[in-house]
Each structure stands twice: as C-alpha cells, then as structure tokens.
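Data block below; observations after.
Omission of a single protein chain aside, the complex is shown with its protein chains in their original locations.
Up next, chain A:
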Amino acid sequence: MRIFDPHIHMTSRTTDDYEALYAAGVRAVVEPSFWLGQPRTSVDSFTDYFDALLGWEPYRAAQFGIRHHCTIALNPKEANDPRCAGVLDVLPRYLAKDRVVAVGEIGYDSMTPEEDEALARQLALAVEHGLPVLVHTPHRDKAAGTRRTLDVVRESGIPPEHVLVDHLNELTVALVADSGCWMGFSIYPDTKMSEDRMVRILKDHGTARMLVNSAADWGRSDPLKTRKTADAMLAAGFDEDTVDQVMWRNPVAFYGQSGRLDLEDVEADGSALFEGNSVKRGGE
C-alpha cells in the first residue's frame, strides 16, 4: 500500500515517526506551514521556519525514504499579530521555490478583519503563482466559518479545483462538495474525526476529490492515522484501488497542479549530509 499524507507537521515529529510512517507505506508527505504553539514575534522567525521546511526537513525525510514537500503561508492565528504582518511581503520569494506545492494553511481562526485581509491577499498570491491553496476551517463555529471561507474563495477568482478545504466533518462536507473544491479530513486520536466516521463519510459522499490526513503535529495526534483509515476502508469493503485513489492518487492529483511534485523514488541514503550535519549522532 502506498500512502501520501497531504497534511502532516513533520518538524514536530521524531525520527521514530519517520520510520513508522515508512513501514506503514507512507512515501510522500506535504507539510503545511502553520502556527508553532508558541507565538512568533518577528518576520525573521517565519523566514527561518520556511527555510527549515525547504532545507533541513526534506533532507531528514529523505533519509527515511519519504519525499517531503511543503505549503507556505502566514497562518490565520498569527495574521492577527501586527509584528508578523510583514510575512505577506516575503511570501512571493518562497512561493517560487521548488518544493512549495501550495499556499497554505490559510483561512479563518477567529474571523477578524486582519484574517480577512491575509486570506484575500494570499488567495491573490496563489492565483498569481498558479498554485493550489490549502484552506483550514476554524475549529469554533465551523459551519459558519466554512460558508464564509467558501464565499471568499469564490470572490477571489481562484478555480475551485485549486482549493483544498481541510478539517471537514459530517456537517461541512456537503457545502464543500457542492463548491467543486477538494475535501480534506484530519483524523485525530480523539473526538474531531475518527477512522470509522471517515469511512461512513466516504460511503455517503464517494471518494472523488476526497483527501485523508493525520494533521499530526506537536499536539496529541497520530501520524499513522492515514494507514489506520486505509485499513478501516478495506475492512468496510472498499477495494484496494479505491483505497489507492484516496490515499495516493487524489493527493497527487491535487498538489500535482503546482507542477512541482517530485515523486521519483526516494532512495533512503543514510550517508547524505545536509549542510554538513547528519541526523545520525557522532560516532555512528
């Protein structure tokens, strides 16, 4: 089984996770830039983070046989901090880079005017760079937030097939299905969305434009939720080809629209160095 996790924050995970992901069949990931838990206080903190998403992390992933891509954006939470607003001005440099396959995560957190401005500007940047967008839907007031998100997306003029609306549930999936955008589901260890509920959604709404991710990060999360959902699909009677569609071909089709997906076989090369540093410890 081959798996593409379209949303996972590997900078927050360990090398054990990389090994377990590879063993579970994960061969490619997309790491959206996001909020780090601890607020950043300057634009430079963001650029150092973006540099790590384009430098150290793909190198680390490659050592475990996994191809790493990323999405770059100013996330909605930090869009509210005036000290970080300048991130929008440096984004064009990053959106030109090889492994950047979308603008994201963008969207709403608390639906403030600052978030409106950041969302509109970043949708315009995506159109200008011909990139897809990864749109996060808010945890609070999700259905209203999703409707408002879809309105802004429509007004931006970006083609709906370039938009992935993420963190959906039973109450928001139909809204997005009707919009023509792609639908993302983050499977968590606790309440937000489980493997079994995901299987029911796929039975009710079909598998076209459907993506499943672990959204694993520094919080309580499980990087193997993609594989566990694939197993739940098989147990529920989906055939292997349909599992492959959801777990591999759909994310490849969505991010492939960037023209920058590079999925040549990743050879795990334990001898490679990144800027002279190895993930191995001295003496190995």
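Keep this in mind: a residue touches a chain if its C-beta (ideal position, glycine included) is under 8 Å from a C-beta of that chain, and two chains touch if they have at least 3 such contacts; residues count from 1.
In this text, contacts and distances are computed from a predicted model.
Asks: Using the UniProt record as the reference, specify the protein name of the hidden chain from among "Flavodoxin family protein", "Bicarbonate transport system permease protein CmpB", "Sugar phosphate isomerase" or "Dipeptide ABC transporter ATP-binding protein".
Replies: The record for the missing subunit names the protein "Sugar phosphate isomerase".
Asks: Just to verify: which one of A:P39, A:P92 or A:G206 makes contact with the chain not shown?
Replies: Answering carefully, the residue with contact to the hidden chain is A:P92.
Asks: Touching the left-out chain: which of A:L54, A:I187 or A:A216?
Replies: Missing-chain contact among the listed residues: A:L54.
Asks: List the residues of chain A that touch the chain left out of this view.
Replies: Counting only chain A, the missing chain is touched by 47, 51, 54-55, 90, 92-94, 96-98, 259-260, 273-277.
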